[in-house]
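Complex shown without one protein chain; remaining protein chains in place.
Our next item is chain A:
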Amino acid sequence: MPTVKSKKKKVKKEVIAAEEQGEGMEVEMENRTNRSNSDSKDPLTPDLQDPAPHKKKKKKKTSTIVQETEHADIPNGNSAEPIIDGEEMTVAVTRKTKKKRKSKLAEHHSSDLRAEDDSIIYETQSPIPQHALFSAPHGHSQPVGKVFVERSRRFHTDRVEQLRHSELADDYMDPRQIWTTRDVALKVHHGFRVIGLFSHGFLAGYAVWNITVVYVLAGEEMRTLPNLLQQYHPLAYPAQSLLYLLLAISTVSAFDRVNLAKTSMALRGFLTLDPVAVASFLYFIALILSLSQQMTSDRINLYPTANQTLWPPGTEHQVLRPWIVVNLVVALLVGVAWAVVSTRPDIDYTEEFLMTMEVEGYPRGDENLDIPA
């Protein structure tokens, strides 16, 4: 900006000098200006010069003023000026001289104004090509900036590239592409954990329902055991099968959560009465107890077909009493196990163990070596 001002001052001085010297000199200057303008601008904007003379002069005047003010404000004008050689410098000087002159002498010399207008025709055109000249880099500012960054600071460029890559990775990369085998294993584990949680609750409810039905059918003091056999025999074997299915899923889920295969961790859990360790123990006991009643369940199942040999009269109480007690114990065990597990549903030691599956986790490798999986 200061340079612009100083040039303006210079121009003013020149204008005063020109006024003093007279009109002839002015015309000469104008001619030179026109020539030099046309010479210098022709190679840059050849097509923009032709339509200019066809425009109306008034319009050109106003547009000139606008362009002048714009030109004074744009700092790019300064950066472009040093490039201009000596002849062009004179052109620029005369251009500005004429601008000032146009505003000052318009009142005094109407005939001169005509002549100046001719020169203004070129002046009005000159800012436009200049503007176009400077606007051109604006259009390609992005690639220019890139080249500059890469050339001047290589390290900085690399960082920018890395950041860009990471951003791209965050924004556009499909999550499935960066899935590892560990993620798949964790997802499967999560899925089974959900099934296990469902199984815990369903098993507890089912066991309680089962024992309630048995006690209701058996009557007070177990006086209506034949009624129990009659009513319950179609349900006995399906109930036993379902009980095994749920117990198997629940036990595996409980073992998973206590990470039973890592013996030291499991032992520590049992000794400190970790809820998950206690639950897995209860489930395992319930499983064995339930399996031990397979024979009796099949006997109940075959009640109508093999009535004489399997169920001699008077043996119902002797056979059914332990079966009912064991079922009650199983129901209590799974109920307590479910309650214990529900107190800490977030504990999953196997998941924590799976999370450490990474190459960088070398210190964990020593622990893994000791695991009898």
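Note that in this section a residue touches a chain if its C-beta (ideal position, glycine included) is under 8 Å from a C-beta of that chain, and two chains touch if they have at least 3 such contacts; residues count from 1.
Following the convention adopted for this analysis, contacts and distances are computed from a predicted model.
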Statement: UniProt lists the protein of the undisplayed chain, choosing from "Transmembrane protein 138", "Ribonuclease", "Nuclear hormone receptor family member nhr-62" or "V-type proton ATPase proteolipid subunit", as "Transmembrane protein 138"
- line: The one of A:S292, A:T315 or A:T343 in touch with the missing chain is A:S292
Task: Looking beyond the chains shown, say which of A:L260, A:L282 or A:I324 touches the absent one.
output: A:L260
Task: Among A:A185, A:L267 or A:V325, single out the residue that touches the unshown chain.
output: A:A185
- prompt: Which residue among A:V208, A:M222 or A:V252 touches the omitted chain?
  reply: A:V252
Field: Chain not shown: contacting residue from A:L267, A:A306 or A:V325
entry: A:A306
- request: Provide the residue numbers of chain A that touch the chain removed from this figure.
  value: 179-186, 188-189, 192, 237-238, 240-242, 244-245, 247-249, 251-252, 255-256, 260-261, 284, 287-288, 291-292, 294-295, 298-299, 302, 305-306, 309-310, 350, 354, 357-359, 362, 365, 368-369, 371-373
